[in-house]
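In this view, the complex is presented without one of its protein chains, the others remaining in place.
So, chain A:
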Amino acid sequence: MQYKKKIIENLYKISSPERYTGNEWNSIQKDWQPESLKVALAFPDVYEIGMSHLGLKILYHLINREENMLAERVYAPWQDMEDLMKEEEIPLYTLESYHEIKDFDILGFTLQYEMSYTNILNMLDLSGLSIYADERAEEDPLVIAGGSTVFNSEPIAEFIDLFFVGEAEAFIVELLNKYKDLKAQGLKKDEILKKLNKMPGVYVPSLYSEEYGEQGEILALNSAPGEKDRVKKQVVQNLDQAFYPTDFIVPYRDTVHERVVLEISRGCTRSCRFCAAGMAYRPVRERSVERLMELAEKALKSTGYDEISLTSLSTVDYTEAKKLVQQMTERFSDKMISVSLSSLRVDKFSVELAEEVNKVRKTGLTFAPEAGTQRLRDVINKNISEEDIYSAARSAFENGWSKIKLYFMIGLPTETMEDVKGIAEMAQKIRNIGQEVRRNTKKRMRRIEVSVSVSTFVPKVFTPFQWHKMDDIETIIKKHDYLRDNIKGRSFSFSWNDPELSRLEGVLARGDRRLSQVIASAWEKGSRFEGWHECFEPRIWGEAFRENEIDPENYLRERKEDEIFSWEKLDIGIPKSFLLREYKNAYQEILIDDCRFADCHGCAICGNFEVDLELVGGRTNELQD
(Lines give C-alpha, C1' and ligand atoms only; values in the text may rest on other atoms or scores of the structure.)
Protein backbone atom coordinates (compact mmCIF):
# COMPACT_ATOMS: atom_id res chain seq x y z
CA MET A 1 0.00 0.00 0.00
CA GLN A 2 1.02 3.59 -0.62
CA TYR A 3 0.00 6.32 1.78
CA LYS A 4 1.32 9.41 0.12
CA LYS A 5 -1.77 11.61 0.34
CA LYS A 6 -2.45 10.78 3.97
CA ILE A 7 1.16 11.44 4.86
CA ILE A 8 1.41 14.74 3.01
CA GLU A 9 -1.85 15.95 4.51
CA ASN A 10 -0.65 15.37 8.03
CA LEU A 11 3.02 16.28 8.02
CA TYR A 12 2.40 19.93 8.84
CA LYS A 13 1.62 18.83 12.40
CA ILE A 14 5.17 17.73 13.18
CA SER A 15 8.67 19.16 13.38
CA SER A 16 11.03 18.88 10.39
CA PRO A 17 8.48 17.40 7.95
CA GLU A 18 11.08 17.41 5.17
CA ARG A 19 12.70 14.43 6.89
CA TYR A 20 9.79 12.35 5.68
CA THR A 21 9.03 13.52 2.14
CA GLY A 22 11.94 12.37 -0.05
CA ASN A 23 11.90 13.59 -3.67
CA GLU A 24 15.44 14.87 -3.41
CA TRP A 25 17.59 15.52 -6.45
CA ASN A 26 19.22 12.27 -7.65
CA SER A 27 16.88 10.06 -5.66
CA ILE A 28 15.93 7.10 -7.81
CA GLN A 29 12.30 6.27 -8.46
CA LYS A 30 12.13 3.03 -10.35
CA ASP A 31 8.95 1.45 -11.62
CA TRP A 32 7.47 -1.22 -9.42
CA GLN A 33 7.60 -4.15 -11.82
CA PRO A 34 6.09 -7.28 -10.29
CA GLU A 35 9.20 -9.32 -11.07
CA SER A 36 11.77 -6.92 -9.67
CA LEU A 37 13.36 -7.53 -6.28
CA LYS A 38 12.43 -4.72 -3.91
CA VAL A 39 14.86 -3.71 -1.20
CA ALA A 40 14.19 -1.17 1.55
CA LEU A 41 17.48 0.19 2.89
CA ALA A 42 17.01 1.28 6.47
CA PHE A 43 19.15 3.47 8.67
CA PRO A 44 18.09 3.23 12.32
CA ASP A 45 18.45 6.90 13.12
CA VAL A 46 16.89 10.13 11.85
CA TYR A 47 17.13 11.23 8.24
CA GLU A 48 19.87 13.84 8.66
CA ILE A 49 22.19 11.32 10.32
CA GLY A 50 21.38 8.48 7.95
CA MET A 51 21.74 10.61 4.84
CA SER A 52 25.38 11.21 5.71
CA HIS A 53 26.30 7.56 5.77
CA LEU A 54 28.55 6.53 2.91
CA GLY A 55 27.95 2.78 3.03
CA LEU A 56 24.24 3.13 2.44
CA LYS A 57 24.80 5.53 -0.46
CA ILE A 58 27.04 2.98 -2.12
CA LEU A 59 24.51 0.17 -1.70
CA TYR A 60 21.58 2.32 -2.82
CA HIS A 61 23.19 3.17 -6.14
CA LEU A 62 24.73 -0.25 -6.58
CA ILE A 63 21.40 -2.07 -6.22
CA ASN A 64 19.51 0.44 -8.32
CA ARG A 65 21.96 -0.12 -11.18
CA GLU A 66 20.60 -3.64 -11.47
CA GLU A 67 17.77 -3.90 -13.95
CA ASN A 68 15.78 -6.46 -11.99
CA MET A 69 16.08 -4.75 -8.59
CA LEU A 70 15.16 -1.53 -6.87
CA ALA A 71 16.30 0.03 -3.60
CA GLU A 72 14.49 2.71 -1.61
CA ARG A 73 15.36 4.46 1.67
CA VAL A 74 13.79 4.59 5.10
CA TYR A 75 14.96 6.30 8.30
CA ALA A 76 13.82 6.18 11.90
CA PRO A 77 10.94 8.56 12.57
CA TRP A 78 11.42 10.99 15.45
CA GLN A 79 9.02 10.64 18.38
CA ASP A 80 6.48 13.18 17.06
CA MET A 81 6.32 11.39 13.71
CA GLU A 82 5.97 8.02 15.43
CA ASP A 83 3.00 9.38 17.37
CA LEU A 84 1.46 10.78 14.19
CA MET A 85 1.96 7.50 12.34
CA LYS A 86 0.27 5.58 15.11
CA GLU A 87 -2.61 8.04 15.36
CA GLU A 88 -3.25 8.12 11.62
CA GLU A 89 -2.44 4.44 11.11
CA ILE A 90 0.39 5.11 8.69
CA PRO A 91 2.89 2.25 8.56
CA LEU A 92 6.61 2.87 8.07
CA TYR A 93 7.21 3.74 4.42
CA THR A 94 10.07 4.49 2.05
CA LEU A 95 10.89 7.97 0.80
CA GLU A 96 10.95 7.07 -2.89
CA SER A 97 7.56 5.46 -3.56
CA TYR A 98 5.84 5.84 -0.18
CA HIS A 99 5.25 2.09 -0.25
CA GLU A 100 4.92 0.48 3.16
CA ILE A 101 7.78 -1.79 4.22
CA LYS A 102 5.62 -4.89 4.00
CA ASP A 103 5.50 -4.40 0.21
CA PHE A 104 9.25 -5.08 -0.03
CA ASP A 105 11.08 -8.39 -0.42
CA ILE A 106 13.99 -7.32 1.75
CA LEU A 107 14.42 -4.88 4.60
CA GLY A 108 18.13 -4.19 5.10
CA PHE A 109 19.47 -2.33 8.14
CA THR A 110 22.84 -0.73 8.41
CA LEU A 111 24.40 -1.14 11.85
CA GLN A 112 26.55 1.82 12.78
CA TYR A 113 26.43 2.10 16.56
CA GLU A 114 25.05 0.01 19.38
CA MET A 115 22.87 2.85 20.58
CA SER A 116 20.55 2.48 17.60
CA TYR A 117 19.38 -1.06 18.30
CA THR A 118 16.06 -0.08 19.87
CA ASN A 119 15.35 2.01 16.77
CA ILE A 120 15.67 -1.15 14.69
CA LEU A 121 12.98 -2.80 16.79
CA ASN A 122 10.82 0.28 16.56
CA MET A 123 11.14 0.38 12.78
CA LEU A 124 10.19 -3.30 12.53
CA ASP A 125 7.18 -2.66 14.73
CA LEU A 126 6.08 0.45 12.81
CA SER A 127 6.28 -1.67 9.66
CA GLY A 128 3.74 -4.03 11.18
CA LEU A 129 6.33 -6.79 11.54
CA SER A 130 7.11 -8.83 14.61
CA ILE A 131 10.42 -7.82 16.15
CA TYR A 132 11.44 -11.48 16.53
CA ALA A 133 12.71 -13.22 13.42
CA ASP A 134 11.05 -16.53 14.31
CA GLU A 135 7.64 -14.89 14.69
CA ARG A 136 7.62 -13.21 11.30
CA ALA A 137 5.42 -14.66 8.59
CA GLU A 138 6.54 -16.41 5.45
CA GLU A 139 5.43 -13.48 3.27
CA ASP A 140 7.07 -10.78 5.43
CA PRO A 141 10.20 -9.15 4.05
CA LEU A 142 13.48 -10.86 4.83
CA VAL A 143 15.23 -8.71 7.44
CA ILE A 144 18.96 -8.45 6.85
CA ALA A 145 21.69 -6.31 8.42
CA GLY A 146 25.31 -5.36 7.97
CA GLY A 147 27.69 -2.53 8.76
CA SER A 148 30.35 -1.74 11.30
CA THR A 149 28.76 -3.24 14.44
CA VAL A 150 27.97 -6.47 12.58
CA PHE A 151 31.25 -7.71 14.04
CA ASN A 152 29.34 -8.17 17.24
CA SER A 153 25.77 -8.58 16.14
CA GLU A 154 24.77 -11.17 18.75
CA PRO A 155 22.73 -8.78 20.92
CA ILE A 156 20.32 -8.35 17.99
CA ALA A 157 20.60 -11.90 16.64
CA GLU A 158 17.01 -12.76 17.55
CA PHE A 159 15.59 -9.91 15.48
CA ILE A 160 17.50 -10.36 12.23
CA ASP A 161 17.13 -13.14 9.66
CA LEU A 162 20.53 -12.74 8.04
CA PHE A 163 23.68 -10.72 8.63
CA PHE A 164 26.18 -9.82 6.00
CA VAL A 165 29.70 -9.66 7.42
CA GLY A 166 32.20 -7.33 5.79
CA GLU A 167 32.05 -4.97 2.86
CA ALA A 168 28.67 -5.52 1.26
CA GLU A 169 29.44 -3.82 -2.06
CA ALA A 170 31.66 -6.80 -2.86
CA PHE A 171 28.79 -9.19 -2.64
CA ILE A 172 25.33 -7.75 -2.15
CA VAL A 173 24.14 -8.08 -5.74
CA GLU A 174 25.14 -11.72 -5.86
CA LEU A 175 23.36 -12.34 -2.56
CA LEU A 176 20.18 -10.62 -3.74
CA ASN A 177 20.18 -12.50 -7.04
CA LYS A 178 20.58 -15.76 -5.20
CA TYR A 179 17.70 -14.89 -2.91
CA LYS A 180 15.55 -14.02 -5.91
CA ASP A 181 16.31 -17.35 -7.57
CA LEU A 182 15.56 -19.36 -4.46
CA LYS A 183 12.34 -17.45 -3.89
CA ALA A 184 11.33 -18.06 -7.52
CA GLN A 185 11.86 -21.77 -6.97
CA GLY A 186 9.14 -21.56 -4.33
CA LEU A 187 11.37 -22.43 -1.38
CA LYS A 188 10.29 -21.60 2.16
CA LYS A 189 12.10 -18.94 4.16
CA ASP A 190 14.00 -21.37 6.40
CA GLU A 191 15.15 -23.37 3.38
CA ILE A 192 16.25 -20.20 1.63
CA LEU A 193 18.18 -19.06 4.70
CA LYS A 194 19.96 -22.39 4.92
CA LYS A 195 21.04 -22.11 1.31
CA LEU A 196 22.14 -18.51 1.71
CA ASN A 197 24.24 -19.43 4.74
CA LYS A 198 26.45 -21.42 2.38
CA MET A 199 27.54 -18.18 0.75
CA PRO A 200 30.69 -16.44 1.99
CA GLY A 201 30.08 -13.57 4.39
CA VAL A 202 26.52 -14.66 5.16
CA TYR A 203 25.62 -15.33 8.78
CA VAL A 204 22.15 -16.68 9.54
CA PRO A 205 21.97 -16.44 13.33
CA SER A 206 19.13 -18.95 13.71
CA LEU A 207 21.55 -21.65 12.52
CA TYR A 208 23.91 -20.92 15.42
CA SER A 209 23.54 -21.08 19.17
CA GLU A 210 25.44 -20.42 22.38
CA GLU A 211 25.82 -22.67 25.39
CA TYR A 212 26.20 -21.05 28.80
CA GLY A 213 27.80 -22.27 32.01
CA GLU A 214 26.59 -21.77 35.59
CA GLN A 215 28.48 -18.54 36.01
CA GLY A 216 26.95 -17.23 32.80
CA GLU A 217 30.15 -17.84 30.86
CA ILE A 218 29.99 -19.17 27.28
CA LEU A 219 30.84 -22.87 27.15
CA ALA A 220 30.47 -23.41 23.43
CA LEU A 221 29.40 -21.85 20.16
CA ASN A 222 27.39 -24.29 18.10
CA SER A 223 26.41 -24.35 14.47
CA ALA A 224 23.60 -26.42 12.98
CA PRO A 225 24.69 -29.66 11.26
CA GLY A 226 26.34 -29.04 7.93
CA GLU A 227 26.82 -25.29 8.50
CA LYS A 228 30.20 -23.58 8.51
CA ASP A 229 31.73 -23.01 11.95
CA ARG A 230 32.82 -19.46 11.37
CA VAL A 231 31.73 -16.75 8.97
CA LYS A 232 34.57 -15.01 7.22
CA LYS A 233 34.15 -11.30 6.47
CA GLN A 234 34.18 -10.23 2.82
CA VAL A 235 36.27 -7.44 1.39
CA VAL A 236 36.58 -5.51 -1.83
CA GLN A 237 39.82 -6.60 -3.47
CA ASN A 238 40.60 -3.52 -5.47
CA LEU A 239 39.18 -0.19 -4.41
CA ASP A 240 40.01 1.51 -7.70
CA GLN A 241 37.87 -0.94 -9.62
CA ALA A 242 35.12 -1.11 -7.01
CA PHE A 243 31.85 0.64 -7.68
CA TYR A 244 31.64 4.16 -6.29
CA PRO A 245 28.62 6.40 -6.79
CA THR A 246 28.82 9.97 -8.04
CA ASP A 247 25.11 10.74 -8.36
CA PHE A 248 24.73 11.34 -4.64
CA ILE A 249 21.28 12.26 -3.41
CA VAL A 250 21.19 15.95 -2.50
CA PRO A 251 19.05 16.50 0.59
CA TYR A 252 17.03 19.66 1.16
CA ARG A 253 17.28 19.49 4.92
CA ASP A 254 20.55 20.32 6.63
CA THR A 255 22.36 17.05 7.17
CA VAL A 256 25.63 16.20 8.87
CA HIS A 257 27.77 16.13 5.73
CA GLU A 258 26.46 18.26 2.89
CA ARG A 259 29.24 17.70 0.46
CA VAL A 260 30.76 15.29 -2.00
CA VAL A 261 32.30 12.53 0.07
CA LEU A 262 35.24 10.73 -1.48
CA GLU A 263 36.64 7.69 0.23
CA ILE A 264 40.34 7.81 -0.59
CA SER A 265 41.35 4.62 1.15
CA ARG A 266 40.01 1.86 3.32
CA GLY A 267 41.67 0.13 6.24
CA CYS A 268 44.44 1.32 8.54
CA THR A 269 47.45 -0.49 9.90
CA ARG A 270 48.56 2.06 12.48
CA SER A 271 47.56 -0.61 15.01
CA CYS A 272 46.12 1.59 17.72
CA ARG A 273 45.14 -1.05 20.20
CA PHE A 274 41.76 0.41 21.16
CA CYS A 275 40.52 0.91 17.62
CA ALA A 276 37.85 -1.39 16.22
CA ALA A 277 37.96 0.04 12.70
CA GLY A 278 41.74 -0.35 12.59
CA MET A 279 41.41 -4.10 12.96
CA ALA A 280 38.08 -4.77 11.27
CA TYR A 281 38.70 -2.89 8.02
CA ARG A 282 42.07 -4.32 7.12
CA PRO A 283 43.72 -4.76 4.66
CA VAL A 284 44.66 -1.24 3.56
CA ARG A 285 43.50 -0.39 0.06
CA GLU A 286 43.85 2.94 -1.72
CA ARG A 287 42.12 4.64 -4.63
CA SER A 288 44.31 6.24 -7.25
CA VAL A 289 44.60 9.99 -7.62
CA GLU A 290 43.34 9.74 -11.22
CA ARG A 291 40.24 7.83 -10.18
CA LEU A 292 39.54 10.24 -7.32
CA MET A 293 39.86 13.25 -9.60
CA GLU A 294 37.44 11.67 -12.04
CA LEU A 295 34.97 10.85 -9.25
CA ALA A 296 35.22 14.38 -7.85
CA GLU A 297 34.56 15.95 -11.23
CA LYS A 298 31.48 13.82 -11.87
CA ALA A 299 30.07 14.12 -8.37
CA LEU A 300 30.39 17.91 -8.28
CA LYS A 301 28.62 18.19 -11.59
CA SER A 302 25.87 15.84 -10.56
CA THR A 303 25.17 17.30 -7.12
CA GLY A 304 25.97 21.00 -7.22
CA TYR A 305 27.79 20.77 -3.89
CA ASP A 306 30.49 23.32 -3.15
CA GLU A 307 32.67 21.13 -0.97
CA ILE A 308 34.60 17.89 -1.32
CA SER A 309 35.47 15.89 1.74
CA LEU A 310 38.27 13.35 1.59
CA THR A 311 37.62 10.55 4.00
CA SER A 312 39.52 7.57 5.29
CA LEU A 313 40.59 6.26 8.65
CA SER A 314 43.72 8.36 8.48
CA THR A 315 44.03 10.91 5.70
CA VAL A 316 47.76 11.66 5.91
CA ASP A 317 48.55 8.00 5.60
CA TYR A 318 47.17 7.99 2.07
CA THR A 319 50.43 7.60 0.19
CA GLU A 320 49.69 10.37 -2.30
CA ALA A 321 47.85 12.70 0.03
CA LYS A 322 49.81 15.79 -0.91
CA LYS A 323 49.53 15.24 -4.63
CA LEU A 324 45.82 14.60 -4.35
CA VAL A 325 45.14 17.66 -2.26
CA GLN A 326 47.20 19.87 -4.57
CA GLN A 327 45.43 18.60 -7.67
CA MET A 328 42.03 19.05 -6.07
CA THR A 329 42.60 22.60 -4.94
CA GLU A 330 44.18 23.49 -8.28
CA ARG A 331 41.33 22.06 -10.31
CA PHE A 332 38.40 23.31 -8.28
CA SER A 333 39.35 26.49 -6.43
CA ASP A 334 38.26 28.83 -9.24
CA LYS A 335 34.80 27.28 -9.00
CA MET A 336 34.74 28.27 -5.33
CA ILE A 337 34.82 24.66 -4.23
CA SER A 338 36.58 23.85 -1.00
CA VAL A 339 38.26 20.64 0.05
CA SER A 340 38.07 19.31 3.58
CA LEU A 341 39.99 16.56 5.33
CA SER A 342 38.92 14.18 8.02
CA SER A 343 40.84 12.10 10.53
CA LEU A 344 44.09 14.02 10.71
CA ARG A 345 46.92 12.64 12.76
CA VAL A 346 48.67 14.77 15.31
CA ASP A 347 51.79 15.78 13.49
CA LYS A 348 53.06 18.70 11.51
CA PHE A 349 52.56 16.93 8.19
CA SER A 350 48.86 16.97 8.93
CA VAL A 351 49.02 20.67 9.63
CA GLU A 352 50.81 21.22 6.31
CA LEU A 353 48.15 19.29 4.51
CA ALA A 354 45.38 21.18 6.26
CA GLU A 355 47.15 24.43 5.37
CA GLU A 356 47.06 23.39 1.74
CA VAL A 357 43.27 23.16 1.68
CA ASN A 358 42.45 25.91 4.10
CA LYS A 359 44.21 28.86 2.56
CA VAL A 360 41.24 31.13 3.08
CA ARG A 361 38.97 29.98 5.81
CA LYS A 362 40.38 28.63 9.04
CA THR A 363 37.75 27.33 11.34
CA GLY A 364 39.05 24.68 13.67
CA LEU A 365 41.56 21.90 13.69
CA THR A 366 41.02 18.63 15.52
CA PHE A 367 43.73 16.47 17.01
CA ALA A 368 43.33 13.18 18.82
CA PRO A 369 46.24 12.49 21.19
CA GLU A 370 43.84 9.98 22.87
CA ALA A 371 45.87 9.81 26.09
CA GLY A 372 47.49 12.42 28.32
CA THR A 373 50.89 10.84 28.98
CA GLN A 374 53.53 9.31 26.78
CA ARG A 375 53.42 6.13 28.84
CA LEU A 376 49.72 5.62 28.15
CA ARG A 377 50.04 6.57 24.48
CA ASP A 378 52.65 3.82 24.25
CA VAL A 379 50.25 1.40 25.91
CA ILE A 380 47.66 2.04 23.22
CA ASN A 381 50.30 2.13 20.46
CA LYS A 382 49.33 5.61 19.36
CA ASN A 383 52.83 6.17 18.02
CA ILE A 384 52.98 9.90 18.54
CA SER A 385 55.33 11.71 20.84
CA GLU A 386 54.91 14.71 23.10
CA GLU A 387 57.15 16.55 20.64
CA ASP A 388 54.85 15.68 17.70
CA ILE A 389 51.85 17.03 19.53
CA TYR A 390 53.35 20.31 20.64
CA SER A 391 55.05 21.01 17.34
CA ALA A 392 51.79 20.24 15.50
CA ALA A 393 49.93 22.62 17.80
CA ARG A 394 52.56 25.34 17.40
CA SER A 395 52.54 24.96 13.65
CA ALA A 396 48.73 25.13 13.59
CA PHE A 397 48.71 28.34 15.65
CA GLU A 398 51.50 29.84 13.54
CA ASN A 399 49.49 29.08 10.42
CA GLY A 400 46.61 31.08 11.79
CA TRP A 401 44.35 28.55 13.45
CA SER A 402 43.09 29.80 16.77
CA LYS A 403 40.73 26.99 17.69
CA ILE A 404 42.04 23.55 18.45
CA LYS A 405 39.93 20.61 19.46
CA LEU A 406 41.52 17.74 21.36
CA TYR A 407 40.12 14.24 21.74
CA PHE A 408 41.05 12.01 24.65
CA MET A 409 39.82 8.82 26.22
CA ILE A 410 39.60 7.82 29.83
CA GLY A 411 39.46 4.26 31.10
CA LEU A 412 42.22 2.85 28.90
CA PRO A 413 44.16 -0.15 30.26
CA THR A 414 46.74 0.70 32.97
CA GLU A 415 45.43 4.27 33.32
CA THR A 416 46.06 6.02 36.65
CA MET A 417 45.13 9.48 37.88
CA GLU A 418 48.57 10.59 36.67
CA ASP A 419 47.42 9.95 33.11
CA VAL A 420 44.19 11.83 33.68
CA LYS A 421 46.23 14.70 35.07
CA GLY A 422 48.28 14.51 31.88
CA ILE A 423 45.17 15.38 29.82
CA ALA A 424 44.66 18.62 31.73
CA GLU A 425 48.36 19.46 31.55
CA MET A 426 48.51 18.87 27.82
CA ALA A 427 45.45 21.07 27.25
CA GLN A 428 47.03 23.84 29.33
CA LYS A 429 50.35 23.58 27.58
CA ILE A 430 48.72 23.76 24.14
CA ARG A 431 46.73 26.78 25.28
CA ASN A 432 49.98 28.40 26.48
CA ILE A 433 51.68 27.73 23.16
CA GLY A 434 48.72 29.31 21.39
CA GLN A 435 48.78 32.40 23.57
CA GLU A 436 52.52 32.78 23.12
CA VAL A 437 52.18 32.57 19.32
CA ARG A 438 49.34 35.08 19.43
CA ARG A 439 51.35 37.55 21.55
CA ASN A 440 54.32 37.40 19.20
CA THR A 441 52.58 37.48 15.86
CA LYS A 442 52.08 40.64 13.84
CA LYS A 443 49.05 39.13 12.14
CA ARG A 444 45.57 39.49 13.52
CA MET A 445 44.55 36.39 15.36
CA ARG A 446 41.42 35.47 17.26
CA ARG A 447 41.45 34.56 20.91
CA ILE A 448 42.91 31.08 21.51
CA GLU A 449 40.33 28.42 22.20
CA VAL A 450 41.13 24.87 23.19
CA SER A 451 38.26 22.48 23.50
CA VAL A 452 38.81 19.17 25.18
CA SER A 453 36.50 16.31 24.48
CA VAL A 454 36.83 13.22 26.64
CA SER A 455 35.07 9.99 25.91
CA THR A 456 34.99 6.92 28.06
CA PHE A 457 36.86 4.04 26.53
CA VAL A 458 34.58 1.18 25.51
CA PRO A 459 36.43 -2.08 24.78
CA LYS A 460 35.44 -3.34 21.35
CA VAL A 461 35.38 -6.80 19.85
CA PHE A 462 38.25 -8.02 17.67
CA THR A 463 40.71 -5.54 19.19
CA PRO A 464 43.65 -6.19 21.51
CA PHE A 465 41.61 -4.57 24.30
CA GLN A 466 38.63 -6.92 23.97
CA TRP A 467 39.77 -8.54 27.22
CA HIS A 468 39.90 -5.30 29.20
CA LYS A 469 37.58 -4.38 32.09
CA MET A 470 35.61 -1.22 31.58
CA ASP A 471 35.76 1.53 34.23
CA ASP A 472 32.99 1.53 36.80
CA ILE A 473 30.66 4.50 37.18
CA GLU A 474 32.40 5.93 40.26
CA THR A 475 35.80 5.86 38.58
CA ILE A 476 34.47 7.54 35.45
CA ILE A 477 32.80 10.25 37.51
CA LYS A 478 35.95 10.81 39.59
CA LYS A 479 37.97 11.32 36.39
CA HIS A 480 35.36 13.64 34.91
CA ASP A 481 35.31 15.68 38.12
CA TYR A 482 39.05 16.03 38.10
CA LEU A 483 39.12 17.18 34.49
CA ARG A 484 36.22 19.58 34.95
CA ASP A 485 38.03 21.19 37.89
CA ASN A 486 41.30 21.44 36.02
CA ILE A 487 40.25 22.39 32.52
CA LYS A 488 38.45 25.63 33.11
CA GLY A 489 38.70 29.24 32.21
CA ARG A 490 37.86 31.45 29.27
CA SER A 491 40.09 29.68 26.77
CA PHE A 492 38.84 26.16 27.49
CA SER A 493 35.77 24.16 26.93
CA PHE A 494 35.37 20.66 28.23
CA SER A 495 32.90 18.00 27.13
CA TRP A 496 32.35 14.42 28.17
CA ASN A 497 29.98 11.51 27.62
CA ASP A 498 27.22 10.39 29.93
CA PRO A 499 28.90 7.63 32.01
CA GLU A 500 25.72 5.51 32.13
CA LEU A 501 25.40 5.67 28.36
CA SER A 502 29.04 4.66 27.88
CA ARG A 503 28.51 1.71 30.19
CA LEU A 504 25.45 0.59 28.27
CA GLU A 505 27.42 0.87 25.05
CA GLY A 506 30.08 -1.24 26.77
CA VAL A 507 27.57 -3.97 27.59
CA LEU A 508 26.17 -4.12 24.06
CA ALA A 509 29.58 -3.83 22.40
CA ARG A 510 30.80 -7.10 23.93
CA GLY A 511 27.38 -8.64 24.44
CA ASP A 512 25.99 -12.00 23.53
CA ARG A 513 22.68 -13.36 22.35
CA ARG A 514 21.03 -13.18 25.79
CA LEU A 515 20.91 -9.39 25.42
CA SER A 516 18.25 -9.61 22.71
CA GLN A 517 15.64 -9.97 25.47
CA VAL A 518 17.00 -6.95 27.33
CA ILE A 519 16.92 -4.77 24.21
CA ALA A 520 13.37 -5.92 23.50
CA SER A 521 12.28 -5.03 27.07
CA ALA A 522 13.90 -1.61 26.91
CA TRP A 523 12.17 -0.92 23.60
CA GLU A 524 8.79 -2.08 24.97
CA LYS A 525 9.24 0.33 27.85
CA GLY A 526 9.62 3.15 25.37
CA SER A 527 13.38 3.52 24.97
CA ARG A 528 14.42 4.97 21.59
CA PHE A 529 17.28 7.02 20.17
CA GLU A 530 19.65 6.30 23.06
CA GLY A 531 22.42 7.96 21.08
CA TRP A 532 20.60 11.26 21.52
CA HIS A 533 21.54 12.38 24.99
CA GLU A 534 18.10 13.84 25.77
CA CYS A 535 16.36 10.55 24.91
CA PHE A 536 18.45 8.20 27.04
CA GLU A 537 16.80 6.90 30.20
CA PRO A 538 19.12 4.71 32.31
CA ARG A 539 16.18 3.76 34.57
CA ILE A 540 14.44 1.91 31.73
CA TRP A 541 17.55 -0.09 30.94
CA GLY A 542 18.10 -0.89 34.61
CA GLU A 543 14.61 -2.38 34.75
CA ALA A 544 15.14 -4.26 31.48
CA PHE A 545 18.30 -5.91 32.84
CA ARG A 546 16.63 -6.82 36.15
CA GLU A 547 13.49 -8.27 34.58
CA ASN A 548 15.55 -10.52 32.35
CA GLU A 549 17.88 -11.45 35.22
CA ILE A 550 20.93 -10.28 33.34
CA ASP A 551 23.78 -8.63 35.20
CA PRO A 552 25.37 -5.95 33.02
CA GLU A 553 28.58 -6.18 35.06
CA ASN A 554 29.14 -9.59 33.60
CA TYR A 555 29.72 -7.99 30.21
CA LEU A 556 32.02 -5.25 31.46
CA ARG A 557 34.41 -7.36 33.49
CA GLU A 558 37.96 -8.35 32.61
CA ARG A 559 37.83 -11.39 30.31
CA LYS A 560 39.92 -14.51 30.77
CA GLU A 561 42.65 -15.15 28.22
CA ASP A 562 41.14 -18.38 27.00
CA GLU A 563 37.53 -17.29 27.27
CA ILE A 564 35.19 -18.11 24.37
CA PHE A 565 33.70 -14.94 22.98
CA SER A 566 30.24 -14.72 21.50
CA TRP A 567 31.61 -12.89 18.46
CA GLU A 568 34.00 -15.66 17.52
CA LYS A 569 31.35 -17.08 15.21
CA LEU A 570 32.78 -14.46 12.88
CA ASP A 571 36.25 -14.32 11.44
CA ILE A 572 37.70 -10.93 10.56
CA GLY A 573 40.90 -12.46 9.23
CA ILE A 574 43.09 -11.61 12.21
CA PRO A 575 43.84 -14.46 14.63
CA LYS A 576 43.04 -14.18 18.32
CA SER A 577 46.69 -14.95 19.10
CA PHE A 578 47.76 -11.73 17.38
CA LEU A 579 45.25 -9.70 19.38
CA LEU A 580 46.32 -11.33 22.62
CA ARG A 581 49.99 -10.70 21.87
CA GLU A 582 49.13 -7.08 21.27
CA TYR A 583 47.18 -6.94 24.56
CA LYS A 584 50.29 -8.18 26.35
CA ASN A 585 52.51 -5.78 24.43
CA ALA A 586 50.28 -2.99 25.72
CA TYR A 587 51.05 -3.83 29.33
CA GLN A 588 54.75 -3.85 28.55
CA GLU A 589 54.47 -0.58 26.62
CA ILE A 590 55.94 -2.21 23.54
CA LEU A 591 55.30 -0.20 20.39
CA ILE A 592 54.76 -1.68 16.96
CA ASP A 593 54.93 0.50 13.87
CA ASP A 594 52.82 0.71 10.74
CA CYS A 595 53.46 -2.29 8.48
CA ARG A 596 52.81 -0.13 5.43
CA PHE A 597 56.11 1.59 6.00
CA ALA A 598 57.96 -0.99 8.12
CA ASP A 599 58.05 -4.69 8.84
CA CYS A 600 55.09 -7.06 8.93
CA HIS A 601 53.88 -7.87 12.46
CA GLY A 602 52.04 -11.00 11.52
CA CYS A 603 48.38 -9.99 11.78
CA ALA A 604 47.92 -12.45 8.90
CA ILE A 605 45.32 -10.36 7.08
CA CYS A 606 47.15 -10.23 3.75
CA GLY A 607 47.56 -14.00 3.64
CA ASN A 608 44.00 -14.60 4.75
CA PHE A 609 42.59 -12.49 1.94
CA GLU A 610 45.30 -13.21 -0.60
CA VAL A 611 46.05 -9.55 -1.08
CA ASP A 612 49.31 -7.74 -1.43
CA LEU A 613 49.60 -4.51 0.38
CA GLU A 614 49.15 -2.26 -2.62
CA LEU A 615 49.71 1.42 -2.13
CA VAL A 616 49.25 3.92 -4.93
CA GLY A 617 52.35 5.83 -3.97
CA GLY A 618 54.49 2.80 -3.20
CA ARG A 619 55.53 1.75 0.27
CA THR A 620 56.74 5.13 1.36
CA ASN A 621 54.74 8.08 2.42
CA GLU A 622 55.83 11.15 0.51
CA LEU A 623 54.87 13.49 3.32
CA GLN A 624 57.02 11.66 5.79
CA ASP A 625 60.19 11.32 3.72
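Just so it is clear, contacts are C-beta pairs under 8 Å (C-beta built on N, C-alpha and C of every residue); 3 or more make two chains touch, one makes a residue touch a chain; residues count from 1.
Everything below uses one rule, namely that contacts and distances are computed from a predicted model.
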{"item": "Protein name, per the UniProt record, of whichever chain is missing from view (\"BMP family ABC transporter substrate-binding protein\", \"Radical SAM-linked protein\", \"NADH-quinone oxidoreductase subunit H\" or \"3-phenylpropionate/trans-cinnamate dioxygenase alpha subunit\")", "value": "\"Radical SAM-linked protein\""}
{"item": "Contact with the hidden chain (one of A:2, A:21 or A:517)", "value": "A:21"}
{"item": "Selected from A:28, A:250, A:501 or A:564 as touching the chain missing from the view", "value": "A:250"}
{"item": "Residue numbers in chain A that touch the chain omitted from display", "value": "5, 8-9, 11-12, 17-18, 20-21, 23-25, 250, 252-254, 300-306, 336, 360-361"}
